[in-house]
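Contents: one structure, followed by commentary.
Up next, chain A:
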Amino acid sequence: MPVNFFPAEFDVVRNTDKCIKCRACERQCSNEVHFYDADFDKMLTRDAQCVDCQRCVCICPTGALKIVPNPNDFRKSPNYTHQLMIENYRQAGTGAVLLSSMGTPKEYPIYWDKILINASQVTNPSIDPLREPMETKVFLGKKPAGIRKNPDGSVCTKIDPYLELSTPIMFSAMSYGSISKNAHESLARAAEELGIYYNTGEGGLHRDFYRYGANTIVQVASGRFGVFKDYLDTGAAIEIKMGQGAKPGIGGHLPGQKIGEDVSRTRMIPMGTDAISPAPHHDIYSIEDLRQLIFSLKEATEYTKPVIVKIAAVHNVAAIASGIARSGADIIAIDGFRGGTGAAPTRIRDNVGIPIELALAAVDQRLRDEGIRNEVSIVAAGSVRCSSDVVKAIALGADAVYIATPALLALGCHLCRTCHSGKCNWGIATQRPDLVKRLNPEVGYKRLVNLVHAWDHEIKEIMGGMGINSVEALRGNRLMLRGIGLTQKELDILGIRHAGE
Partner candidate 1 sequence: MKYVIIGNSAAGIGAVQGIREADKDGQIVIISDEKYHTYSRPLISYLLKGRVTEESMIYRPLSFYEDNKVDTMLGIRAVSVDSASKNVLLEDGSKVSYDKLLIAAGSKPFVPPMEGLDNVKDKFSFMKLDDVKAIEKTVKQGSKVLIVGAGLIGLKAAEALEHYGAQMTVIDLADRILPSILDKEASDIMQAHIESKGVRFILGTSVKKFGENSAELNNGETVDFDFVILAVGVRPNTELAESAGGSVNRGIETDTRQAVKGVTDIYAAGDCTKSFDISAGTERILAILPNAFMQGNVAGRNMAGKESYYLNAIPMNAIGFFGLHIITAGSYDGEVYCEKDGSNYKKLFTKDNSLKGFILMGNKIERAGIYTSMIKEHIALDETDFEMLKKNPMLMAFSRARRNEKLAGGVGND
Partner candidate 2 sequence: MKRVYVNEDWCLGCHLCEFYCAFANSGETDMSKAFKLGRNAAPRIRIEEGDGINFAVSCRHCQDPACVKGCIAGALSINNGVIEINKDKCVGCYTCVLSCPYGCIVIDPQNDGMTVTKCELCTRNNAGEPACAANCPNRAIVYEERGEA
């Protein structure tokens, strides 16, 4: 065996006083880290195979396991970090593009954490959401600019198609293929029970889930996988995916080994072939082309469903959003660069795009300046991590948010960031039948419902504190926000004042 240039990333530490050799860790590790040795009568480990998914730690009945970073380190350099050195070693070994999953772990600024929320004192008193009504319902779509009249003089009550959400949270696009059928079912059932929406991603819609159509956003991406009439007709809204925050400028890539019989049928591609979405939509090279696709889809569905255009947050996002708002889209989804993914080239994930907070503020401001903010709703995505992030996003101008990573956490994900291996021990980002069954949707959907309910409670608490009793009244209300530790430029872009001002 050639010299291994880098040591195991993690140490699997077993307390042998506690270990009862039940071998649950061994049975539950798809990376084959744990094994029983009969000669020693002991459980042993292959540390180098550990991805720190914590499945064994969580399932160990006696709490005998711990996974810690391997303390062994290369000679310190702030420039050539341990991680960079390993990545170069790895590439020198494989000659391949580095792949990663989930959101970037790099230490970019997180503006959510540099924004503080206001609360009422004395005047404009705060509201107790347990005693007084508090509205979190929102509608996404075009809002009429004024009262219109029919030729006979009566008021026109016909409005454009819209989505109605019980709370301003939706589950963002995760395709069947990148995640398991059970994960998809959990999302679909939770969306139905919550009165919100989940998003198919670009993998089509499994026949078993057509029954959740009223709570489904069907996505049309550059690969057009699984797109056909029934699919479009089934969804409550159609989303055109132009870009994704985790990998702006490139398309999705689902490796062939994840394309089994069911995924193949759903995506309408042969089994075992890589599902590679082109970087661009080959029929879209301008806003006018985008408009053609939007209206093709509207035409196909007889103008009954709102169309969402999803873009990655990139440098000139405000101008792009302005174009989209004028292209006929009903909703713009903006995906920040810290958002997750089932697989992305590491260098792109870690270096391309901009934070959602800045992009959102810029887009909202631009559309207002141009007087077209009512033409579209804005959905913020890409690392909305908790209810206070939701509140801040709405105050920065969002109508609603997309969440995905928190949804995965609810299903058991421990952010080990190895989705691309297809060996997810939590049964989420895998198609291996023995792993898929680890996620019982009966359990999964209830946890998702719990999570969103909990966030909804917190949103109401926070809004109440500000003396605001509806999401409508919070949207774009940047006076409720203050920056902390931000430069004047950052404050200007965010459109907020500094704390103390």
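Criterion applied: all candidates are chains of the complex that A comes from, given by their letters.
Quick note on the criterion: a contact is a pair of C-beta atoms (placed from the backbone, for glycine too) under 8 Å apart; a residue touches a chain by one contact, two chains touch by 3 or more; residues count from 1.
Worth saying up front: this structure is predicted, and the values here are computed from it rather than measured.
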| item | value |
| --- | --- |
| Touch-positive candidate for chain A in this complex, from 1 or 2 | 2 |
| Sites on chain A touched by candidate 2 in the complex | 17-24, 27-28, 59, 61-62, 64, 433-434, 437-440, 442-443 |
